[in-house]
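Have a look at the structure below before the remarks.
The complex appears here minus one protein chain, its other protein chains still in place.
Right, chain A next:
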Amino acid sequence: MPYVVERKPLTLLERVYIPQILAGLRVTLKHLFAPNVTMEYPEQRPPIPAGYRGVPTLVKDPNGREKCVSCQLCEFVCPPKAIRITPGEVPADQPDRAHVEKAPQAFDIDMLRCIYCGLCQEVCPEEAIFLQNQFSMTGYTRAEMVNDKARLYELGGTLPDQHFKWDKKKDAAEHGNAH
């Protein structure tokens, strides 16, 4: 059922304009003295809702170990090809990482290319990459806009983890039933 808005002819006072303009001036004058509604950004930050998808970051497991195993799935799935991973082995001289399969040697995300689609987070089998609430990525050079591994871990920090994958692998290895 279409709804027809009937255009009423203007009254004489409305056609004279002046009273209408004066009424408008009253409204704007009220706004002139009303408090500002602006948030002054660098000093005041907006509250970030839970589940916000900002800058992609790498996270560590509760024991402070890298979760990323450099499987390169995120690099493969990334639509704008923003992610570059150089796969690497875990050094043998680190006993607390003895059961970690692999780790990236280098992990770069070019934030000038990243489109914040979150596919990397979806595809990651180790839940190592997360889009977190960091929303303000700025820099003066192109090089500054490339997040390297150290920066990604600094942004990501540690997320609570329910799986303790490496601990389970360690238990399995110690009790002799690997797979």
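Note that in this section a contact is a pair of C-beta atoms (placed from the backbone, for glycine too) under 8 Å apart; a residue touches a chain by one contact, two chains touch by 3 or more; residues count from 1.
Following the convention adopted for this analysis, contacts and distances are computed from a predicted model.
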item	value
Undepicted complex member, UniProt protein name, chosen from "Binding-protein-dependent transport systems inner membrane component", "Acetate--CoA ligase", "NADH-quinone oxidoreductase subunit H" or "Cytochrome c oxidase subunit 3"	"NADH-quinone oxidoreductase subunit H"
Of A:29, A:48 or A:112, the one touching the omitted chain in the full complex	A:29
Contact footprint on chain A, counting only the chain that is left out	18, 21, 24-25, 27-29, 31-38, 40
